[in-house]
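A single structure is presented below for examination.
As you look at this complex, bear in mind that one protein chain is not there, while each of the others sits in place.
Chains here go by letter, A, B, C and D, matching the order in which they are written, and residues are numbered from 1 within each.
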Amino acid sequence: MTGQAKAGRPFKLFRNLNSKIASIPMILTAMVIFLGGTIWTVVYSFTNSKLLPRLNFVGIEQYQRLWAAPRWVVSIENLAIYGILSLIFSLVIGFMLAALMDQKIRFENTFRTIFLYPFALSFIVTGLVWQWILNPEFGVQAVVRSLGWTSFSFDPLYTSEIVIYGVLIAALWQGTGLVMCLMLAGLRGIDEDIWKAARVDGIPMWRTYLFVIIPMMRPVFITTLVIIASGIVKVYDLVVAQTSGGPGISSEVPAKYVYDYMFQAQNLGQGFAASTMMLVTVAIIIIPWAYLEFGGGRKRG
Amino acid sequence: TDLEVTHWWTSGGEAAAVAELAKAFDATGNHWVDGAIAGSGSTARPIMISRITGGDPMGATQFNHGRQAEELVQAGLMKDLTDVATAGKWKDIIRPSTLLDSCTIDGKIYCAPVNIHSWQWLWLSNAAFQKAGVAVPKNWDEFVAAAPALEKAGIVPLAVGGQGWQASGAFNVLMIAIGGKDNYLKVFKDKDAAVAAGPEIAKVFKAADDARRMSKGSNVQDWNQATNLVITGKAGGQIMGDWAQGEFQVAKQVAGKDYTCLPGLGVNEIISTSGDAFYFPLQKDAEKAKAQDVLAATLLDPKTQVAFNLKKGSLPVRADVDISAANDCMKKGLEILAKGNIVTSSDQLASPDTTKQIEDLFAEFFANTTMTPDAAQKRFADIIAAAD
Amino acid sequence: MNMNASVSIKDLSLNFGAVSVLKDLNLDINDGEFLVLLGSSGCGKSTLLNCIAGLLDASEGQIFIKGKNVTWEEPKDRGIGMVFQSYALYPQMTVEKNLSFGLRVAKVPQPEIDKRVARASEILQIQPLLKRKPAELSGGQRQRVAIGRALVRDVDVFLFDEPLSNLDAKLRSELRVEIKRLHQSLKNTMIYVTHDQIEALTLADRIAIMKSGIIQQLDDPTTIYNRPRNLFVAGFIGSPSMNFLQGELVKSGDGIAFTANGVNFSLAAYDGVSKLQPGRKVVLGVRPEHIKVNENTGGEEHDATVDIEEPMGADNLLWLKHAGHTMSVRINGARRFNVGSKVKLSFDMALASVFDAESELRL
Amino acid sequence: MNMNASVSIKDLSLNFGAVSVLKDLNLDINDGEFLVLLGSSGCGKSTLLNCIAGLLDASEGQIFIKGKNVTWEEPKDRGIGMVFQSYALYPQMTVEKNLSFGLRVAKVPQPEIDKRVARASEILQIQPLLKRKPAELSGGQRQRVAIGRALVRDVDVFLFDEPLSNLDAKLRSELRVEIKRLHQSLKNTMIYVTHDQIEALTLADRIAIMKSGIIQQLDDPTTIYNRPRNLFVAGFIGSPSMNFLQGELVKSGDGIAFTANGVNFSLAAYDGVSKLQPGRKVVLGVRPEHIKVNENTGGEEHDATVDIEEPMGADNLLWLKHAGHTMSVRINGARRFNVGSKVKLSFDMALASVFDAESELRL
Partner (left out) sequence: MADNIALKAVNGGDTPFEKKSVSGPSGPKPRPVVSARNIIVYGTLFVAAVYYLIPLYVMVVTSLKGMPEIRLGNIFAPPMEITFEPWVKAWATACTGLNCDGLSRGFWNSVRITVPSVIVSIAIASVNGYALANWRFKGSEFFFAVLIIGAFIPYQVMIYPIVIILREIGIYGSLTGLVIVHSIFGMPILTLLFRNYFVSLPEELFKAARVDGAGFWQIFLKIMLPMSLPIFVVAMILQVTGIWNDFLFGVVFTRPDTYPMTVQLNNIVNSVQGVKEYNVNMAATILTGLVPLVVYFVSGRLFVRGIAAGAVKG
């Protein structure tokens, strides 16, 4: 082979150059904002920064204080309850609605719009409206009582033990529509023949859903899970608008703790420690999943 | 010159008061660009701080007296007002002098106090007590005694909004009224955890327990909604700062006739002097910097002080103004102030961090009836021990 | 209606909204028969099969299975098993669970289930796969499991909807043989939908050729191949297609002949020669393998030119130009011609077909 | 390396991560040649084609087109045109826009574009379709447009990646003829990937048979069919597959014979008989059409029983049991046998193949 024929292998960095250039915003966002911001946050969580970030390291003091704070513990508990229940309920309700919508029903468009429209509203609006509907003085409780059932009591937002369920009601109202859409899209993607096979086999509808269809919708459930879960971790506006964390501290959530301590208490170190804990939790859940989904040499498509 | 001023004065009385400031500033040939952010200082402060640290500062911004802006000043983000202050002889006219002290860092003055607010007031609805068939109480103990009668009449004895600062504020009021000024100072100024855990403060917690019991059923969030319960006679009373007076005024109620105010809960007539101050973030634009000076001077102008404070229901920061138009309650406050029965407010003594923790504690205490006063006191003492 | 038929379809019509897919269809399928429904895409084959299975409601008409009117029965009560083109295996269940799922739901006792699964997996030789999941199987294995699922249900009638079209050619021919063997041993009634004529010809006892929801011809494969009832059937069956020549019948000597573009073809050997009348416009159809090239049969010969040659191993396909027509001829794979070379053709008229140009029916 | 070759591949290797798909592959394709890459799914045909097109980067090795090293060139600079299985027409553009897209991107002047589009659409007879969008075309028309897209670019080498597999059997055979005709008139170099052996046999000047990224045999169709280099090629080509019998070579009289299960087959007529040594373990391969049934050829005859019959119209496929083997035999479609009937077979050993059992190479 002549030398000339061997020549011409281009410099590696320049292969796919356009793609790399076009990805610069993404790379910057990923590396500078998300990764950089995270590292920055973690570093400053070991300092006693107050209003302004200062590199004055105090070890794990902030973390000790964090976990000693009842409000943080309550926030974590609330997030766990809210998170688990909202995952379960939005998946179950979303799936059931989608399954019903998939029965070749009339007025499908109307129903779909009805279920989806709350998603167009912000959490602030959602919180306000539900705060109002659940207000014992003129909301559901008052209405039922005025109908004659005077001992009726439905007062979630002012009862510490169940306030988080009040928040959940509003969250489900806002979010299940999207889940329904995702599920519906997934159901529409299922091979018709599977349904036919199940009918010929004499499998009742509910068993077909339970044992055949749902297991087949794994990718849809995963996508949905990511979307719901990322929303759950970030829940803030809804609580602020609906209860401000009350009564007392019984509906506090971690994101609100972070915000309050960073800006109201002007204790950035504490806020950063709290956010670091949140990030760690997220990472523990997300990284193995991301590895399975996107790493591990999975084939294209 | 246009000067953007951010603040969180959006309730009825507050907005009317701000309008006076704007009017006075506009009269100097400048223009007040209003940057109100509703929802109390906790919503607004983060935004203000982000703007200042983000390098896009407003012309002037409201903070409470105290340590909220301390670090911003230390970071050199705030304008030094010493010249304006010297020209206006602030040192001489502002009373109590502690107000100016908290604006002073390293001998330089960084803020212009505009009013004095005191927390130590119990507001009572005369109509509510009439309906319950008991006399309007003259002090805290009578009030506690009257509570069952109010409850029987379907009236919430004590209105407390759901936000933590209202509960912790009420507690501080009880602390001065029941625990006394010395203990108060030991706890907040000296951060003496032993006192905080001691029997004197235990009495205060006992009183707070009473207050908690009486506040059951006041399902509101905002302080002025709670005030509104008093105004409408749905609640017997409210422990709230003198800014509540603005609401009574807007509702066209007359002190002494429609409502009664008991400074120091009628027990111990001492008021704390906190209040609002304006800070002036450093501006690159020289024009703006000049306008800032003008605004600072305007804020302390006697006419402005009177007009503003009458609307706001607060006390002017200078003693030399004519405030004859003030109503009963304000006059009571002025008297106490003149007598010098004052203490420094707790947010001037404690850092926002400590304040926030105390707020969290009392938010929980007032909402959670299973939390005993003892347990709460123990946690309170812990916070004080760790306070900086 | 034939009361001995295993499956009997009576006046079946089916519309999707305004679109009529099946039109007054009648069909009797004998006990143990292997019937293939053959037709191009969209002609309604799957629709008909789904009607028989009870997966679609007929708009009109009735369906009988084993003499029982099942028109309104649920699919599971019809005594049918069905195999789908896409296999339609339950992806998260093992092969064993796939086979037994229907039985478990029907609460068949476990020993009975085991017995039937064992039998089916033995017949289909999928015992080693029982613990695997469908994703771990090859296409052919999947299709075998799909057949197994019908097998365990111990049904009277098997329905297959293009069970082999997703497989590659080699597997297809292997499984074809297996299905044939299965039928020979089980002797069940089988209804098999396909658009692959090789499958139809090799598997069927009888073939029903469909077009736009109407059965064009229902006959055994040989008849269909050699005596197609109309032009459509003739053109549809056979690859490469039958050669069609448009022309006219003329008197020729004492017999009758076909003429096109000035060239005459004697029809003396044609099996329906008595039915032919001169003057009629007709289409002459001759299959590619019924034309001999340079074989000197002694009969009538026609000149042609080789246009394209397509050697296919065992066979060699010639595309010839002949009197204005293009014609395909199939010869032995060992015989090769150069493109452009001149050849002599002789037609085997005994195996040709003559169609009326207007009614398109075979004469 | 052959400097006259149109396309030349030198020591090409390609890995996807740890998986090696192509291994040290060398291939010279002559100018104007029609080369078919044939192999089963996943053997790396498309990968090789994509390497030639520049759509995949080789891990090692070089590619020359018209003598120029194009290993690192962009696809557009290689002088190739490519036609895909799924047509890959731009759905939002009309046929005309589809054809001219590449030219417009290359800023060819409009009159020149019009000329080339006109020529291509004339060759492919798609003028009436120029204003339509792909969705409004039938499968065959789409494929023609896809070919047209390569045509307008006036390239030296055409690459086809299974262009016909998405079409039905009838269309497939039609377009096959058209592609052949196109090649005859354009005389371009064409590289054509398929897994359909009929396409390979009919179209190719030479066929490269691939397995796991390695070329097994590169020869003209007849050689491939009649003298497969190894067992894999022998089994891969031909449908139904060649019959294989495991056995041994033995001395028989003065010649040599093959023996399996106690039955002897004389190999006197085998073309490589001189290379055979007794005692060697071998596999005998005979194609189904090289076995005669009840034809009394006068030679050696073997007894067998008919197991299954698969009539396929023109042909009839018999599956026979013979001395412990199953064997397929292709006979004329008109000859029919009953299942179970006894027949006599004679083997055409001149066209058989003998493979070494160990190396699997043809002897």
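In this text, a contact is a pair of C-beta atoms (placed from the backbone, for glycine too) under 8 Å apart; a residue touches a chain by one contact, two chains touch by 3 or more.
Note that this is a predicted model, so its numbers are computed, not measured.
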item: Among shown chains, those touching the left-out chain; value: A, B, C, D
item: Touching residue (missing chain; options B:37, B:155, B:196 or B:343); value: B:37
item: Hidden-chain contact residue, picked from the options A:87, A:162 or A:279; value: A:279
item: Footprint left on subunit C by the chain that the document does not show; value: 10-11, 57-62, 69, 71-72
item: Interface with the undisplayed chain - residues on subunit B; value: 4, 6-7, 9-12, 15, 18-19, 22, 32-39, 43, 46-47, 50-51, 53-56, 58, 222, 224-225, 228, 231, 247, 250-251
item: Those residues of subunit A which, in the complete complex, touch the missing chain; value: 15-16, 18-20, 22-23, 25-27, 29-38, 40-41, 53, 93, 96-97, 100-101, 103, 105, 109, 111-126, 128-130, 132-133, 138-139, 142-143, 146, 173, 177, 181-182, 184-186, 188-189, 219-220, 222-223, 226-227, 229-230, 233-234, 236-237, 254-255, 258-259, 262, 268, 272, 275, 278-279, 282-283, 286-287, 290-291, 293-295, 300-301
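Criterion: only the chains that are shown with their structure count from here on.
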item: Between subunit D and subunit C, distance of the C-alpha-averaged centres to the nearest whole Å; value: 27
item: Centroid spacing, where centroids are CA-atom means, of subunit B and subunit D in whole angstrom; value: 90
item: Residue ranges of subunit B touching subunit A (in the complex, touch as defined); value: 41-42, 45-46, 49, 53, 68, 70-72, 75, 162-164, 219, 221, 351-353, 355-357, 360, 363-368, 379, 386
item: Residue ranges of subunit C touching subunit D (in the complex, touch as defined); value: 40-41, 168-170, 173, 176-177, 180-181, 184, 195-198, 201-203, 221-222, 225, 237-241, 287-289, 308, 310-314, 317, 319, 330, 333, 339
item: In the complex with subunit A, residue positions of subunit C that touch it; value: 50, 53-55, 74-77, 80-82, 84-93, 101-102, 105-106, 149, 153
